[in-house]
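Of the protein chains in this complex, all but one are displayed in their positions.
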Amino acid sequence: MRVRQIRDALLKTPVGLLGLLSLAAQVVLSIWVVVSYPDDFGNRVWSNPIHWVDNPKAAPPAWIRRVDSQPRAEHWQTVRGEPETVEEKGRNLIASWNIPYIVEEGAVPAFLALTVRDVRFEERAPLLALTLIRPDETRVSVMRHAVRGPREGEEGPYERHFDDPLRIQLSADESTLSSLQEFLAEEYGLQMDAEEIRPRVMDILFGVPDATDDGFVPMAGEYTFLFQTATRAEDDGIGSVELVAGGDAFGRMGTDSIGRDLAQGLLYGLPTALVIGVVVALLSTSIGTVLGMASGYLGGTADTVIQRLSDIVANIPVLPLLIFLLFIIGPNLTVIIGILIAFSWPGLAIQVRVMVLHMRSSQLIEAVQSLGSSRWRVMYRHILPQIMPYFLAQIIFTAPSAILAEAGLSFLGLGDPSIPTWGQILEAGFRTGGVYVGYWWWIVPPGLLIVLVASTFMLLSLAIEPVVNPRLRQTRRAD
Amino acid sequence: MSPVLQVRDLYLHYADPAGTVRAVDGVSFELGEPGTALGFVGESGCGKSSAANAMLRMLPGNTARYDGEVWLDGVCVSALDAEEFRRSVRWRQMALVPQGAQNSLNPVMRVGKWLTEPVRQSRSADIEPDALERQARGLLERVGLPSGTWNLYPHELSGGMKQRVMIAGALIFSPRLLIMDEPTSALDVSVQAQIMNLLKDLKAEGLSILFITHDIALASDICDRLAVVYAGRIAEIGSSEQILGQPAHPYTRRLLGSIPRLHDEALPEFIPGAPPDLRKLPSGCRFHPRCDVPLTVCPERVPVRLKAESGQDVWCWLHDRTVNQVALEIQDE
Partner (left out) sequence: MRNLIPLAVRALTMVGVFFVVLLLLVLTLGLTGFSDRILSSVVGEQIRVERTTLAETIRDPDELERVLAARKAELESFYGLDIPWQRRLPASVFRVMRLDLGEARSLRSFAGSSRIADIVLERLPNTILLMTTSTVIVALTGLAGGLYVATRPGSWIDRLVSGLAAVTYAIPTWWIGILLILVVSVHWRLLPSGGMYSTPPPEGGWLRFADLARHAVLPVLSMVLVSVGPYMYAVRTITLNIAQEDFVGMARARGLSETRVRNAHILRVAAPPIVTGLIFGLAGSLSGSILIETVFNWQGMGRLYYDALAGTPDEGVIVALTFMFTLMYVAIRLLLETLYIFLDPRVSYAD
């Protein structure tokens, strides 16, 4: 029985074992991803730019800091809830948060953003302020903001920024510019206009003017962000304050040009790739087997029709047609899978038919049939088991090509936007020019993952090849 | 006059991961006058095809040992270098119809082209294309094939037809010696008989034949002399009458006993024990583990060539009056 041989080839050869282990690891990881990722990850998270605003754009992975010597700020993000101190000042209550932040030698962060959530007040809207206390004790008032007061006809208590957090990109904020202008004039006697300051907000915040030219030298050391709110009533206040200092390096896999955490997208691609490979392989192989068996067994017109059809479908140049169909029907993973299935079955159908014809004329089958077994029973009991090994081999062989096909379509921009795949990540990297500026962390990993998954299946098929196709084994001529 | 073929101490060993395969292990024999046939008989795997290949210097890549002398009409052709041997001996003087002739025709070459190819390719043969074609067509007719065969491809021929094409092909240079390796094993009985008749005719015309088969009865039908081969060596060689009538080697006797006979009540005897593994040969006489009358010397000393009473050469200690004729205790296993 050849199915057992296949099992042995997979379990007892190093190649087969390696393939199986790698596949098992991928399946386990996929299950974890499916369970732990939010529903509708594609639409709500991945393709939603708001979700990624606080990430640095096109940042290489964090571990790069250990590889190259270039100074890079690590991505820094912190959220605080309850204030540290609350003191009364006149009619106001001043709540303060002291948030320390360390700048390493030469590593000025790429941007600074403040997010405040869940502001509540009885009568008067709170005032928010952020001050940066620098290692040399100088203080920069970075921001002042008045929360929007009561609207006409509105009744207190008022709630602000519960669903739409107040996010201020400090490194690009107009009020920050003017505070900096003031700061420079007072502290260093420097007169700079807003347009001069705009591109170097971060350099100014985290550096001191350079005496020799009009640049700024980064100042390393311990900084403190002092965040304060001024409120009137006891129950007024904010839910949380978040500060982000954008790094030049981010996470395990870096980010793309809109700040998406590539590690998340890459992980999410795994179950998708496996599903595409397995579903296409399983269904197309089943169709091929059934049609091949029917063709070989029924003979006559059915045979002719099935064979002609297989022949034609097998010879259609698939990619152009796939592009066309997806373009017209719209990019949708189910459609992609459906079309791939529709074009992958003929090879097996032709092969199975030949095998069935061969077996049907064998003496065993003739004997069984003459004993009065029904056609379908003979097929099911005697022919199907012999076809099984080819069935399995074909599944293993079809899976990687389905994965590659989807990747290629995604790369052409025909991927399903609600389900991120590796092909789509590559497409984004290519379309936005990431390739030409050398964003390797955006380009290399998705491709490698495609290769990894596809070659897992290749390993499996390499392992079972001698069983399924013994003629290719190096045999001595036997005479 | 020197014999048509003389083979002396022919060896052909193959390298194999599990040990050296001693397929031809010191074989000497001769084929005397033209128009006679020598049968080479032995069990499957005993090295018959290897011996034929060795004579034609058809050596596979894993040849571990190859030596010995082959003399044709008194000329030592083994002394020729490879190129010279190919040009002047192969197919010209010594042609082979191999085992598995079914697959020995080039599937994309028409029969006529295939037949004449060696002549067209040879530099020395200067024969007009027309004359060549006439000759080759004559051969096809001679082996009993319709003239339309000339334009056919192998897949259009039946097994018997292919075998005939192979024989015609082997005759294209009118060689002195024709080696036929299991020429009939894949054919049905009637075709087999036709081929045997053809061979007899050819023999009558003066062709010498080395007839390789596992079927001693078939061999005796055509051969004047028989050589019984066991595990890479000749066990016994003599005229067909001697071998069949008074077999001298215990193996030959067993072999003859295993032929089913018409009108014979006795069931054929089978030779007990497995054919030997050519990589791990028994010491002394190779046949001793299966022999029913072994002597004490048999496991120790390799038998030398002896004359049997009936006149044939035999390699068995039973025929040596000088050795101690004490039977070996057969240990029960």
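Of note:
As written, the chain order gives the labels A and B, with residue 1 at the start of each chain.
Just so we're on the same page, a residue touches a chain if its C-beta (ideal position, glycine included) is under 8 Å from a C-beta of that chain, and two chains touch if they have at least 3 such contacts.
Fair warning: this is a prediction, and the values are worked out from it, not measured in the lab.
Although it is not drawn, the missing chain touches A, B when the whole complex is taken into account.
When the missing chain is restored to the complex, the residue among A:217, A:298 or A:312 that touches it is A:312.
Listed residues A:67, A:328 or A:371: the one in touch with the omitted chain is A:328. Between the chain not shown and the residues B:3, B:26, B:45 or B:100, the one that touches is B:100. Interface note for the absent chain: among A:150, A:338, A:413 or A:466, the touching residue is A:413. Summary of contacts with the chain left out: across A:258, A:368 or A:458, the touching residue is A:458. Touching residues on subunit A toward the chain that is not drawn are 308, 311-313, 315-321, 323-325, 327-329, 400, 404, 407-408, 411-414, 426, 430-431, 435-438, 440, 443-444, 447, 450-451, 454-455, 457-459, 462, 471-472, 474-477, 479. The chain not displayed touches subunit B at residues 56, 58, 86-87, 89-92, 95-96, 98, 100, 102-110, 117-118, 121-122, 153, 155, 169.
Just so we're on the same page, only the chains that are shown with their structure count from here on.
Centre-to-centre spacing of subunit A and subunit B amounts to 71 Å, using the average Cα coordinate of each chain.
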